[in-house]
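All protein chains but one are shown at their positions in the complex.
For clarity, chains are labelled A and B in written order, and residue numbers in each chain start from 1.
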Amino acid sequence: MKNFISRYCIVRDSKINLNGKIIFEQETDLNSFLINAYRKFNINYAKFFKMDLLCKLAFIGSEILVKETGMLSKYKGNEIALVLSNRASSLDTDRNYLKTIENKENYFPSPSVFVYTLPNIMIGEISIRNKITGENAFFVSEKFDPELLFNYANSLLASDKTNCVLTGWTDVDKENYDAFIYLVEKTNPYPGTEHDKNQISALYYKG
Amino acid sequence: METLQQLEEKLKIQLIQQLNLAEIKPENIVSDAPLFGDGGLGLDSIDALEIIVLIEKNYGLKIVNSEKVKEIFYSVRTLADHIYQNQKP
Partner (left out) sequence: MKRVFISSGNIVSPLGFSAEENFKNITEGISGLQISGNYSFSKEKFCVASVNEEKTDHVFSQFENPGNFTKLEKMSIISIAHVLKASGINLGDKNSLLVYATTKGNIDLPDGSSQLKKYDESRMYLPGMLRIISNYFKCANEPVIVSNACISGLLAILIGKRMLDAGLYKHIVIAAGDIVSEFTLSGFKVFNALSDEPCKPFDAARKGINLGEAAAAAAISTEKFSGADEIEIINGASSNDANHISGPSRNGEGLFQSVMNTIKNFPVDAIDFISAHGTATPFNDEMEAIAFSRAGLKDVPLNGLKGYFGHTLGAAGLVETIISTGASKQNMLIATKGYETHGVSENIHIIRKTEKKKINTFLKTSSGFGGCNASILFSKT
């Protein structure tokens, strides 16, 4: 059974790349970059500003793909699976949370930071925004693992419950960030790419 | 000693900052309008917990009685009132 990568989005090196085309570019810190992208794409979602950097990054990538692919009008919420991955888990935010508890003289643990100290919260944010209720999985690996995501997306699509998988890699660690999010479907609505390990790898490394 | 109104204005700025209400300006917040729920600023349970931290951090007041929380947190005014009445001179 063949599946297809219909669309992809890469957020890396101060650029947002949608299917090979740069749609936004700005040399600035990640937070400003993502907020300016939010404004540029007229996203209207106040909760965005509460998110940590990792969720903001995943959110922007998924917003762009959701709009571009029209997936919410093609699929019911429970037919869409969210399978994401990274290397640093939520460590970037964990460090921020640790700052709120490390000084015993000024000890104010922050609930709004603590809630983001799990990597799958980005799946939660994307789900809430888009009313996506299907399968979830978050994997952590040293490097982007095309084989793992390929196998797992295929496995989910082989069932009659999941008809599309929003998947990829979203990592934030100290000054570094890297996101590669793509949509895998059972049919190919656009000139897309066949879903296989090499294609996933090629898109990730070359965009 | 600041007035209740000055305290309200200060609280609005602190709430915007602490709760990441980036798209809201202090002048947009009506002092006696509800903070929570659909009609208000749309704050949720995590925001309520952050407000508890804000009050302890900035005003040294611990909010412990969860029954009273709904009353105290109703609006900027009720919040300012609570601080005004309980703050150490």
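Following the convention adopted for this analysis, contacts are C-beta pairs under 8 Å (C-beta built on N, C-alpha and C of every residue); 3 or more make two chains touch, one makes a residue touch a chain.
From a predicted model like this one, the values you see are computed outputs, not experimental measurements.
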Message = Given the contact rule set out at the top, which of the displayed chains would the hidden chain touch in the full complex?
response = A, B
Request  = Pick out which of A:69, A:117 or A:199 touches the chain that's been left out of the picture.
outcome  = A:117
Query = Of the listed residues A:63, A:135 or A:178, which contacts the missing chain in the full complex?
reply = A:135
Remark   = It is residues of subunit A that touch the chain not shown, namely 77-78, 82, 87-89, 91, 94, 97-98, 101-102, 104, 109-111, 114-115, 117-121, 123-125, 127-128, 130-142, 145, 148, 151-152, 154-156, 158, 161
Message = If the hidden chain were put back, which residues of subunit B would touch it?
response = 44-46, 49, 53, 66
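Definition applied: only the chains that are shown with their structure count from here on.
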Ask   = Where the CA atoms of subunit A average out and where those of subunit B average out, how many Å apart are those spots?
value = 34
Remark   = As the complex stands, subunit B meets subunit A at residues 19-23, 42, 46-47, 49-50, 53, 56-57
Query = Where on subunit A is subunit B touching in the complex?
reply = 35, 46, 49-50, 108-112, 115
